[in-house]
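This is the structure I have questions about; it appears just below.
A protein chain is absent from this complex, but the other protein chains hold their places.
Up next is subunit A:
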Amino acid sequence: MTSTSTGSALSDADFERFTEYFYKRTGIHFTSAKRYFVDKRIDTCIRNSSYETFLTWFAALRMADKTDMLQQVINELTVNETYFLREDYQFDAMLSTVLPATLAARGGVSRIVGPVKILSLPCSTGEEPYSIALRLLEEWEQIDHVDVEIHGADIDSEVLAKAAHASYGERSLQRVPKSWVNKYFTAVGAGRYQVDEGIRSAVTLHKMNICDTAAMKAFRDFDVIFCRNVLIYFDELSSRRAAENLYGALRPGGYLFLGHSESMSRISPIFTPTRLPEGIVYQRPTGAK
């Protein structure tokens, strides 16, 4: 049976064709365990298109270089639910150990050249990069003495638009101290709060596919990268390529944070794992070999 926009499931062959295509374009691999999720999202894409069946929709997607169609599928199939200060023990590590070490490695506060650069990839709807900004502003004493650039990147254009708007509901903000909400957010109605312009304008957002080596070359010399809970969606080979690209985006000695259930040791040996009191962080080695 072939899917139609009436909600019927994809055939096994169609599912395989689609997941193979999606993997080649994004590096994201869906196994049959994700079958229901994929079926539902594709059905949504077909319903929102001018095509009536999976076959016609998929043919258009593949044959006509419909980048807007591909982007819509990516937006549907990437998971974006997050919240402020999630897994914030890693932000603790950033403040207590990683940033002091970074400053020391770069000559100290008085001699550092250029900003400290922090990347959130994927940044989803912006909670992570803005959380980093809040923690720095509230808790890092060097913030008045050092320039810090915060960048957020994601493959999903819709979440990036939401990140740029930076308006969040109370559920997303539940871990943010009330005093911080009062200080850095503006109530915009219906239980929603928008990050103030000063912080929004300081976070630079980018559309980026972490597996795209050519595109990722634009990211260079980051001191810290948060890449949490995304590699679990990749197969082994895509994870390796993503790891290589993250390596290239880091300054030698730079730090990489993965999600709490992720381990670089199963992906690639090119990083040096460093155990901090708050957990494992991965470092791009400073030397050769």
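Just a few scattered comments:
Note that in this section contacts are C-beta pairs under 8 Å (C-beta built on N, C-alpha and C of every residue); 3 or more make two chains touch, one makes a residue touch a chain; residues count from 1.
Assume contacts and distances are computed from a predicted model.
Going by its UniProt record, the hidden chain of the complex is named "HEAT repeat domain-containing protein" among "(2Fe-2S)-binding protein", "HEAT repeat domain-containing protein", "Prokaryotic ubiquitin-like protein Pup" or "ABC transporter permease". Contact with the chain that does not appear here is found for just one residue of A:D12, A:E52 or A:D235, A:D235.
Shown as candidates are A:I199, A:I225 or A:V281; the residue that touches the absent chain is A:I199. For subunit A, the residues touching the absent chain in the complete assembly are 115, 133, 136-137, 143-151, 198-199, 201-204, 206-207, 213-215, 217-219, 235-237, 240-241, 244-245, 247-248, 268-270, 285, 288-289.
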